[in-house]
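Below are the structure tokens for one structure; questions will follow.
Just one protein chain is left out here, and the rest sit where they should.
After this line comes subunit A, so read on.
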Amino acid sequence: MNIDYLINITVPMLEGAQMTVLLFFIAIIASLPLGFVLTLMANSKSKPLAWFAHTYIYVVRGTPLLLQLLFICFGLPIIPVIGDYLVMDRFVAACLGFILNYAAYFAEIFRGGLLAIDKGQYEAAQVLGLNRWQTTTKIIVPQMVRVALPAIANESITLVKDTALLYAVAVPELLYFAQTAVNRDFTIAPFFIAGIIYLLMAFVLTLFFKSLERRFKFE
């Protein structure tokens, strides 16, 4: 086994990793705000809204992400009558699945963050004359983010690893190229390289969140 060989198998894996990274960013950028909206719905005074949000969160967290992805990619298109309109590009379908799934997890994290905020914060804001929007954006969200940040960091690293599920819906990504190389060349080196690439991504994320946590320490 030589360096050239390693480079030869690493290059396609890095290309596959682009898919991984792309999915990661799309999923996290869309699911964080969506999760927050779900949290607001779950806490809302409107019974139907709260019920919808709670049920949504319960169903999504109670079923495997893999099942959800398979359902969106292969289940929706075979629904009678409307199925034909629900055929999506595999990658788009996967992004949708990840966003819908992670939004539920983030909603639950935000909900915990909200519960941690003392009701005196709302009262102080009200007495100073802040309206609800100002209270939410200037007082509540920053404190909620501080509480939620460690859990969000954790969830993000899980998301990086979950991108491997793209394999199951046949979108070529990092793991797909590793598996291909292993089958072709009968060597386990590609698995190690894949592992290292995942670790690197997790490492970068960890550094990023550590610095964010420092900024949100308020000391």
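General remarks:
We adopt the following convention: a residue touches a chain if its C-beta (ideal position, glycine included) is under 8 Å from a C-beta of that chain, and two chains touch if they have at least 3 such contacts; residues count from 1.
By our rule, contacts and distances are computed from a predicted model.
Only one of "Amino acid ABC transporter ATP-binding protein", "Tryptophan synthase alpha chain", "Assimilatory nitrite reductase (NAD(P)H) large subunit" or "Acyl-CoA dehydrogenase family protein" fits the UniProt record of the hidden chain, and that name is "Amino acid ABC transporter ATP-binding protein".
The residue from A:R61, A:K138, A:R184 or A:K210 that touches the chain not shown here is A:K138. Per the touch definition above, the residue from A:A124, A:A170 or A:L207 contacting the chain not shown is A:A124. The omitted chain makes contact with subunit A at the following residues, 118, 120-121, 123-124, 126-130, 134, 138-139, 142-143, 146, 216, 218-219.
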